[in-house]
Structures are given as structure tokens and as C-alpha cells.
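Here the complex is missing one protein chain, while the rest keep their positions.
Up next, chain A:
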Amino acid sequence: MKLTIFAGTPGAGKTAVLLHMLKTLIRQGVRPSIVKIDCLYTDDHERFSQCNIPVLLGLSKDMCPDHFSIYNTEEMISFAEKNNSDYLIVETAGLCHRCAPYTENCVGVCVTDATSGPNNPMKTGPFLSCADIVVVTKGDMISQAEREIFRERVLESNPQCKIVDANGLSGQGCAELAQLIGDNKKEVTRHEQLRHNAPFSVCTLCAGEKRVNRNFHRGLLRNMNGFQEYVGE
């Protein structure tokens, strides 16, 4: 089975691109299962259900959304296997620019918004630099010059990636995306590993601390001046 993981900033158009791409896949006779991960609320799973394919929704609530999808990967694979799917497509909520949800044998797709400015590809971090495919949306809203600069910056951050210019409204580029995913022959295993480590998340905030004063914080701590230390047992 092929595992495809979609990551991207909120509002970049992950769901819109995915919905158009699903239509192409279904036309080609592929049997996909969809997992939608979000933090607090979503109704996107209903939009996916309209494509008549198995959909599983996960809300991460108090857990970090990327950690949530990583922690639940096996369960998602089982869900897709139970539905006899040949594709498992996971749409993550991925909000933090420090981690990337892609595993070694997935097809990692990063959806990024061209209107976010040419410095964005460098800020986006591992979920862009470790992706196999970078989908650039909203290119129709900017000038050709800005599109070309944005593309250059994506390639500076991830020289190996394939870039797809897509339009979430018209569906342009989404067939090409389906083709690229189909061309990737990697199969998911039961022993997946992340491509990139997450931040060292031993953190007092994770344990519910709300006080901002530094006396109350433990774990890997970094000062504004760059000095970093571990405080705790």
C-alpha cells in the first residue's frame, strides 16, 4: 500500500488540492482511504465523504497534532487495509515549522501558498525541505516574477523536490500531482521511521504549565542569546 502524507500551513489549500486530486485517482480506478487530522475542529471529513471513499477523522485536541498523527500511524494503516485500499492519504494539521510528519517510505507532499512571500520556503523548515513533492498554490494571485522567485526559493530549500503549480479552485495541476504520486513506487511498511526528528519536546508546557516565568520551566531550554541547556532530572 502507498502512504501519502500531506502537510502544509493552514489555509494553503491542502484540502482543496486533495479533493481535486482524489477525483483523478478515483477515475484511474485507485481505491484510496483518507485520514484527516486537525486540532480542534474540522468539517473537511464530510467533504471527503462526498467522494464515496472511506474517511477517518482524528482531532488531536490536547496533543501536538504532528505527534498525534505520528503516534496513530499504525492505526491509520490498519484502517486503510481493512477497507482494501491501495492508497492511504493522510492530511495533517501540521502547524509547527520545526517538524515534518513524513516517514521514510511515504510520499511526502508539502502544500505551500505562493502569496506567503518568497522568504516563506526558508521559514517552512523540514516539512518543505524533506518533501518529495512541493505543491505551490495561489500562483495566479501574484506576478510571474514573484512566482519564479518563489519557485527558486523552494528549490534552494529542497533541491530534489518536484514542484507542482496547482490551483485549489479550478483543480489545475492536481492531475499532474496524482501522476507524480502514482509514479512513486515506495510501499509503506510496519516499521516506518520519521525522515526528520521533531524538536526535543520534553517540555513543561506539555505537562500543562501556564506560568510564563522561567523559574517554572524544565526540559531543553534555549535563551534569546542562543545559549541552550537542559534543566531537570
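General observations
As a convention for this text, a contact is a pair of C-beta atoms (placed from the backbone, for glycine too) under 8 Å apart; a residue touches a chain by one contact, two chains touch by 3 or more; residues count from 1.
Quick note on the criterion: contacts and distances are computed from a predicted model.
Look at the chain that isn't drawn here: its UniProt entry, checked against "Anti-sigma factor antagonist", "NADH-quinone oxidoreductase subunit M", "ABC-2 type transport system permease protein" or "ABC transporter ATP-binding protein", names it "ABC transporter ATP-binding protein". Contact with the chain not shown here comes from a single listed residue; of A:42, A:83, A:172 or A:204, that residue is A:172. Of the listed positions A:39, A:163 or A:221, the one in contact with the omitted chain in the full complex is A:163.
Note that of A:46, A:75, A:104 or A:140, the residue touching the chain absent from this view is A:140. Across A:2, A:36 or A:151, the single residue that touches the chain missing here is A:151. Annotation for chain A: contacts to the undisplayed chain at residues 114-119, 140-146, 148-149, 151-152, 163, 165, 170-173, 175-176.
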